[in-house]
Structure formats: structure tokens, C-alpha cells
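One protein chain is absent from this view; the other protein chains keep their places.
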Amino acid sequence: MTPWFLLFGGLVVVGALGAMALRNPVHCGLSLVVTFVGLAGTYLDLGADFLGLAQILVYVGAVAILLVFVMLLTRTGRGESPEVRPGGWWWGGLVAALVAVGLVGALASVSGWKPRSEPMTFPTVRDLGVALMTDFVLPLQLVGVVLTAAMIGAAILALPERRGGRVGRTPKGEEPEQ
Amino acid sequence: MLTLDADGKQGGGGGVDRRFEVLPAGVESNGEGGSLLEISMGPQHPSTHGVFRMDVVLDGETVVRLKPVFGYLHRNHEKIAENASYLAAMPYTDRLDYFCSLTNNWAYALAVEKLAGLQVPERAEFLRVITAELTRLQNHVCLAGFLMQDMGASGTPLMYGFREREKILDLFESLTGARMMCNYMRFGGCRTDAPPGWLEEARGVVDRFPRFLDEFENLLSGNEIMMARTQGVGVLTRELAVSASVTGPVLRACGVDYDLRKVDGYGIYPRFHFRVPLGDHGDTYDRYMIRILEMRESLAILRQALDQIPEGPVIDPKAKLRGFRPKPGEAYGRIEAPKGELGFYLISDGTANPYRYRVRPPSLINLTVLEDLCLGHNVADTVTILGSIDIVLGEVDR
Amino acid sequence: MNPAQPYLFLAAALFIIGMAGALARRNAILALVGIELMLNAANLSFVAFWRHGPHPDPQTGLMFALFSIAIAGAEAAVGLALIIALFRHRRSVSLEAAESLKG
Amino acid sequence: MAANVDQIFVHLMQMMVDRVPDAVAPWVRAAVGVGAVLGLFGLLFGLTTVCERKGIARMQNRLGPNRVGPFGFLQFAADGIKSLTKEDVVPRSADRVVHYLAPLALLTPVVLTFLVLPFGRNMVLMHVDTGLLFFFAAGASTELAVFMAGWSSRNKYSLLGAMRAIAQMISYELPFILSTVGVVMIAGTLSTVGIVESQAARPGEWLARWNLFTPWGLAAFLLFLIAAFAEANRSPFDLPEGESEIVAGYFIEYSGFKFALFFMAEYLGMFASSGMAVTLFLGGWTAPVAALDWIPSWLWFFGKLLALIALFIWVRGTTPRLRMDQLMDFAWKFMLPLALLILPVVAVWHYLGGGWRGWLFCTPVLAAAYVLLGRALVGRRRIQRRVYRYAGEGVAS
Partner (left out) sequence: MLGVGIIKGLAETGRNFIGSYFDRDRLVTVEYPEQRVPLRENFRQFPFLVHDGQDAAIGLRCVACQICEKECPPQCIYIEKSKDKKPDHLGKPQFFPAVFNIDISVCMSCQICVEVCPFDAIKMDQDFELSTADRFGGLLLGKTQLARPNTHFQRIHPREAAEIDTRRADERQKAEAKAKADAEAKAKAAAAAAAGTAAATTTAAVDAAKPVGARPAPTTVPGPASARALPGAGAGTVPAAPSEPGGQV
């Protein structure tokens, strides 16, 4: 319960609430970035500095920009469709409340927490590298495959059909009728 | 204001294949739901050369329609000249293509001399050739500088060009009294003779100019970015160039061998040996390189002229300055101005004022092909293409 | 009150906010934002357990969080590509428009 | 004597920190360090703007500003005051909050990148073993700020400029990061101090082991530098402010001090990336030749930094601007493949022991890749100088 945790935790919660509650979608995207920064701070506070910086690099550097770009491409934020499903908050709130009760109940009732046997050793980047290359080499390769597949899939989906390949076209290659 | 509507001109394009069909006016979307972006570049746009507006319709980044709008600098030059004496019109010709006042003067003087049948003494002919070629040098230097400026070279080539132009303008100032508004030629010769030491100074400038040209080519012609941005951009086909009566370096860049100095042989050009460079692709890079090579040819002419200039009177003693009344008739004098064929068509009815005074502006006629060159390119290229055609609004709007 | 609990409460709060938003929002992109929040909540709990958890082996929690960040990046990319494709066909991004399977 | 001149700033810091009670000591140390760095680079920003204008002026054979202060070197003070006093116009339709936050959101990450730069022997503000990753994480968040600026001013041109800037920064970020992976592989650590120490001259040898002196190091250095040009929107890549095309980029609707902030952020970004280039490839604060070790380390760092800044200015004065599609092609079809190729080459260099055998293998591979990729980039329409024919003669002169 260090002071840093209070600061970053506050950032996370405020950002998350903003991301969900703000009217203008682009503002939601920006408050999402605040959440990511808060989370990165929490990771640093927990000593996982490689993870914190990777979080910023991946999320703030790429995902947030992607999100905001897509918002512009699909012309959201002009307020045509009502942002919230009718009665949405009521539904969302109910389910969330149920889950909240379950989670908090579980967390509060936990007991018998064995303290760590030996003191915490923070792995350096070299240790992470060695671990990645030895114990976790299979997941690493799989993540590589998944990322490539995701990249190609996203490209094909996003490319407009006119210049795209055969995807989404009738066999003779004309435009699919709307 | 004279506006060349896209439809009005569409027919004149002749059987030219265009990669992008010109969208008829009024069509708002490009068929895939993406709306067209209409932007108006000018008249206060940093890259249009003077007050000139282009209504560009963009589909994404590519140009689908471009309507040049000009007339902002129209000063009624021709009607004023018809109500003034022949001599009074001479200083106004400086203001036509304000970069090349001496070639404008020469074209007008040539037309009047044809009209009135005046003879021009030898020394005056040599002085006319020397000043005209110096004007061509400083005009092409300016063009190359502005073209690079449009491509974002932050002014370095432009400043090199201006540095050399300064020396030439100093020559004009000591000969004619003004740097750009020379008002130097009279009917039957030139106004004043070269002051002592002027020819040596001119010889000095001509000898130092090639060093600058090599530096200029070193900096730019080999530059990959510049080549990538100009080669294959704004290709003008021979047929379109000839049918749109384009003249000057723009025409020669398409490979058409038409240089008035060789075709008409006016003045004493036949005495000098010089070559006419021709391009093969007709794109922006060719237009730029043709002008660089023409500068080298002008230097050759200047060296020969400065060697062979004789002594003697500078103006035909019989030529009357005031009360000049040529016999009724008409005449069309044309010269190879730096921008193309600059012509003056005069009809005299025997009085002191010309009955009809008409200027053939090379810039305006070269400008008519702007839309055909820009179709299919993006906005950055339209600016470069406009720069390569080298228009001066004083001549376009008159 | 063991050392990891505050972080777990934070993760729970984040998860709940994400889920509520994802369920309530009509706009597909903001639903995706909600899902991102939930993913990050899971990540936070991993790191909390890695830091204060009893298990001696140092890297498993950290590694899992690292991989989940990479996968979340890929997931966001594909999700947004889907949304763009949906927008092209339906001209709108609201989730109601996406219920018909044709086309 | 040379040692304490070299450590003069460390001793100064130590004196200040000793006078303060221990509880507050780390805060004071951080505050003094950050204050010094910000002050120094703020001044350097001012002087660079003047040197840039005078340098480019001299390149163009003119004088450049020489009215304000001796030889015009107080010009930046005049510009600063002017931008402070100018009226700060915010467009009515702009999104006020995001419009206000954008310059701050752009400036803070750029200033953060200075934390990990090793200015001299043990003169680094944040000695952490993931220094390089911190640099790239902070660098990556500038695009978001650019988007905020472009989108919030609700202006068609600023949005277009912002889109162009982001597309350019994202596509050049990959080569920017990948070109440093080679250095990390050889140095074995992500910490910038570690990287610099790995390049120092070994006790026996007379020549330092800078990464620049290796074939792959030279290639990676050039890639890093070109990507740095693109990240800072400078010289051949200053497309977003392509004034000759669509009007200035994403900061059209900013005036007064906020515009100066954007301007400062661009320059500080330039300093940060050239500082990182010095750290990674030019051996940070190490002397090139062991004999010159008596010169203080921080002098080496700032000397090399100023040399790179001079290169930034030099290139800006020479090259015209690339077109948008050419810019993208160059990034994806030339820079990225070359950056990816460097990684295996570095691996082989490492296992060949890095002597002449390393040179024998790496140079031809890299040179061949450079030429082939260059030809592929140019594609079928050959881009080269043309030979012109003259009227009347068939053959060209």
C-alpha cells in the first residue's frame, strides 16, 4: 500500500470510468490511454519494470492510436447513433453488481496466505531473456505465429474490396450487391 | 475574370489518352461513397507564382479535376497601349513578363520595326542579343530555384540562383538604368550605348556562370529525391503539346524541335553557333533539364557575341522618337522569349496610336495544358508541375 | 490483509468497470475498449500474484502477463479490422446493425 | 586532475545532496538533475534555432539573423518573448480540453526520454537496466499527442496533417527500434550505461570499440539516423508541414506559446534521438582513441551531439521534400527489410568473433542488400540522370 499505488490506482480507476462513461468516443479513447499509463505505473511499482514499459510501448504506442484511427475511419463521434443501448446502463450495472459481489466476497474471505519462503529477487532483463529462450521458447514461437496471422487477417479484412483479393467477391469478381 | 471551365476545354484535348477521365462538373462523389475533397489553392498560396488560383478536386490524394482561375493581375495592357503613342507603350512591355523585360522590349521593337520598315545598326543588334541571352539566363535560374522551392528544398537552390541573378541585374542596371524595368530598346536600335567597362564586366559574369551551373547540377540534377519527385510526373505528350500550341522549353521537353531563334533567325542569331536541347519524356524532370542545358547554350551565344561586337551607332539616326507615325499596315513580330514564343501583333492606321495592339503570351498558352498534366497526380505534384511550366502572372493576365 | 489484496481489488474494480461498459455500450469500438480493460485487469492480477504470491519460481506470472499483452495487441488489431469491414457493409458501427448473417 | 574535471558535475551534485537531510536526498538529487538537464537542453534549443537559421543562411550564401544580440545569438530570446506575448487564439469549434492538453502531452514524453541518456561517466539521471526500452516507450507516445493536436482543432487541414504525421511516425518507428536491436545483441544489456561501457576501449587496445566501426554498425547507424529524421518530422520528411502543398500541419490552429511548445517538442525530440544515436553507435562519452581519454567524458558526449545536430541542419538545407507515397515506400520497402537483415548479420558477426572474418562476411552482404533494395525501391521506372539529344544531331552530346 505504497503512496505510488494510490496515485496509479486512482489514475486507473478514473481512466476506466472515463473510458466507459464519456459521451464523445474519442474522449473515451484518450481516457483509456490514461488507464494504460496508470497500469504501467502500477507494474513499475510492483517491480515488473520490463512489463510496465512494454505495456506503454504496445498499448499507448500502438493500440490506442489504432483505436482512435478506426474511430475516425468509421465516422463515430459525430453522434448519429445513440451511444448507449436503451436501458443499457441498467442491464450492465446489474450484471456488474452481481459479479462484483462474487469477486469481492471471494477476495475478502481468502485466508491462510503463506508468506514468501525466500526474499523476492527481481529478475533483470537478462534473466527474462534467458527464461524466454529456455523455459518459454514454445510460447514465444506461438505468439510469433499468432501475431503474423493476426496481421495478415487484419490487413485482408480492412482492405477495401476494390483493390482487395477475392475475399468478399462473387466468383466473377464484381462488387457484392449491397 | 477569364475562367477556363473544365468542360469548355475538354473537347480541345484531342485524342489524348488520360489515365483519369475528367469528372464532369457537379459530380460530388467518386462512386465508392468517398466524397470528393474540393480545395482551392491560391490566390494567396505560397506556391502559386503570383496571384493565381487552382480549384482542385481531390479523390483522396489524387487530382480528378483542376480548374485554373486567373485574371487577378489584369491591367488592361492592350487597351492602354492602343490609346497611347508607340513609344509610350514601350515601358509597359517591361511589366508583361516582369522577369524578362528586355525580351519583351525586343519583341515589341521588332514588331514596330517590321511595321515601319526601320533598319537596326549592327552594334544595336549585338546589344539586343547580349541582353536577351542574359535575360534568358536569369529567367531560367529563377525557374529552377522556384521549382526546387516548391519541392521543399528550403530555398537553397533559389538563393544560389538569386546570387547569380544579382550579377546579371547589376549589368542591366549599369546599361539601362533599372534592374528589372529596363525600357531599353527603341524602334530602330537601343536607347544608350554600353558604358565603358560594361562589356568587360559582362564577359566576367559570363565566364563565372558555368561554375555556378556545375554547382547547381551537382546539388540537384543527381539528387535522388528530386529525380523521384519529377521523373514521370506531369508527362506532356507531343500531340497534346502541339495541338495546345505550347511553345518554348515546355515544348522542346517533349522532343519537338521548334526554337524561333533557329526557325525565324530574327536579329543576328544565324551568325552564332548554338544547339537546341530536346527532351524525350516531356515530364517535369525534362523541362527542368532542358532549361539547364539552354542556359549553357546561351552562355555559348554570349561568348561569341561579346567577342564579335563591332563599334558604331546604337540607334538608326533616321528613327523619330516623337510623333512616330508608321504607314498604315499590320505586322507580327515574334521572338524566342525564355518562356516561349512571345509575339506582338500591331495594326497601324497611320495615326500616332496603334489601331490594334495584341500580345501573344507564352505563359497563358502553356498554362492551358496544366489540367491535363495534373490529372492522376496528387496535390504535391500539381505544385511541382505548375512550377515546371514557368508562368508569370503579369504575362498571363496582361 | 495480505500484501497482494489491494492490487487484486484494483484489478476487480477495473474488471467490473470494463464489463459494465462493454455490456452497456452500443458502439462496437467502445465495447472493444471495455474488453481491453477486462484483459488488463487480468494482467494486473497476474503481476500482483507474481510479486506477492507465495510461489518461489520467479518468472511464470511475469511471462504470462507479457504474452497476454502481445496477444491483446493482436486481438485489438483484428477486432478493429472486423469493425472496419462491418462499417463498410453496414455504414454504421452499432452492434444492432450486425445481427444479420447475410453478406 | 583529469579525473575530477571529468567528475566535476558528480561532485557538485554530491555537495548539494550532502547538505540536505537524507530523507529528502533522492528527491533533491532528482530535482537538481532534472533542472540541470531541462535548463541545458532549453538553452540548447534556443541556440540551435539560431544556429539553424544562421547555418542554412550561410549555406545559401546569405548572412542570417545578426541584429538581435552579438552576431544575432539573442534571436531566440526575441522569438521566445514574441511567442509569449502573442495572443493565444483557440478556434471556437475546437475541443477545448484536448486542444489545451495536446502540447503538454507532446512535450512530457519527449522530455522523459532525456532521463536515460548517459551524459558522462556516471552522469545519468535514471540508471535502470531497461533504459533503451524506456526511451522507445516514451518516444512512442508522441503520435498520440500529434493526433490530439490535429483532431481537437476541428480543421480539415490540421486533421489531414495529423493523419500524415502519424502515418509517417508509425511507419518509421519500426526501423527506428529494429536498428537498435543489433546494438543490444552485441552489448548484451538494455541499459544505456551498459551499452556505452561495452563500446569503451578495452584496457589493452588503443582504438575504442564503437559500434560505428563495424559494417553492421554503420548500416544500423544510418538507418537509425534516417528514422530519427522522420520521427522528428525534419528535412526530407517534413511533409506534415509541407507548406507548399496543403497548409502547415497539425499545429495550424495553435498560436502564441502553444505553437512555441510544439516547436520546442520537435527540437527536443531531435536532441533526444541524436543523443541516443551517440549513445548507441558513437560510443556515448567514450573517446575514440584511448590516448584522448584525458578529455572529460561529458565533453565527448556533447561534442558528438552537436555534430549530429549540425548534420540535421546540414541535411535540412540541402534536400527537397519526399512525397507521401514515396515516403511510405521508402520506409516499408527499404528501411524495414534492411533493418531486419541486420539482425542475422550481427549474429554471424558475433559468432565469427568480429575480426577481419566478420568484415569479410558482413560487408558484402550488407552492400548487396543495399544495392538490391535500392533497385527494388526504384522499381521499373528507372530513376537516374538522363542524357539529352540536341536538335539536328542524332547522338546526344
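Letters are used for the chains, namely A, B, C and D, taken in the order the chains are written, and counting of residues starts over at 1 for each.
Quick note on the criterion: a contact is a pair of C-beta atoms (placed from the backbone, for glycine too) under 8 Å apart; a residue touches a chain by one contact, two chains touch by 3 or more.
These figures come from a predicted structure and were not determined experimentally.
Asker: Which chains here would be touched by the one that got left out?
Answerer: B, D
Asker: Thinking of the whole complex, not just what is shown, which of B:E38, B:E173 or B:E239 touches the missing chain?
Answerer: Per the contact definition at the top, the residue touching the missing chain is B:E173.
Asker: Looking at the whole complex, which of B:P91, B:G232, B:G255 or B:G329 touches the chain that is not displayed?
Answerer: B:P91
Asker: Using the definition of touch stated at the top, determine which of B:N104, B:T156 or B:T368 touches the missing chain.
Answerer: In the complete complex, the chain left out is touched by residue B:T156.
Asker: Which residue numbers on chain D touch the omitted chain?
Answerer: 55, 58-63, 66, 314-315, 317-319, 334, 370-371, 374, 377-378
Asker: Pick out the residues on chain B that sit against the missing chain.
Answerer: 84-85, 87-92, 94, 156, 160, 163, 166-167, 170, 173-178, 181, 183, 191-192, 195, 208, 215, 218-220, 222-227, 321-322
Going forward, only the chains that are shown with their structure count from here on.
Asker: For chain C and chain D, let me know how many angstrom lie between their CA-based centres, rounded off.
Answerer: That gives a centre separation of 35 Å.
Asker: How far is the middle of chain A from the middle of chain D, if each middle is the mean of its Cα atoms, in Å?
Answerer: From the centre of chain A to the centre of chain D is 30 Å.
Asker: Using mean CA coordinates as chain centres, what's the gap between chain A and chain C in Å?
Answerer: 5
Asker: Please list all residues of chain C that touch 2 or more other chains.
Answerer: There are none in chain C.
Asker: Across the complex, what residues on chain A touch chain D?
Answerer: Spelled out, the residues of chain A in touch with chain D are 24, 26-27, 30, 33, 49-50, 53-54, 56-57, 60-62, 64-65, 68-69, 72, 124-126.
Asker: Please name which positions on chain B make contact with chain D in the complex.
Answerer: These residues of chain B touch chain D: 37, 39, 46-47, 61, 148-156, 158-160, 163, 219, 221-229, 231-232, 257, 259, 262, 275-281, 285-286, 289-290, 293, 378-381, 383.
Asker: Which residues, counting only chain D, touch chain B once they are in their complex?
Answerer: Answer in residue numbers: 56, 59-62, 156, 236, 238, 242-246, 316-326, 378, 381, 383-386, 388-393, 397.
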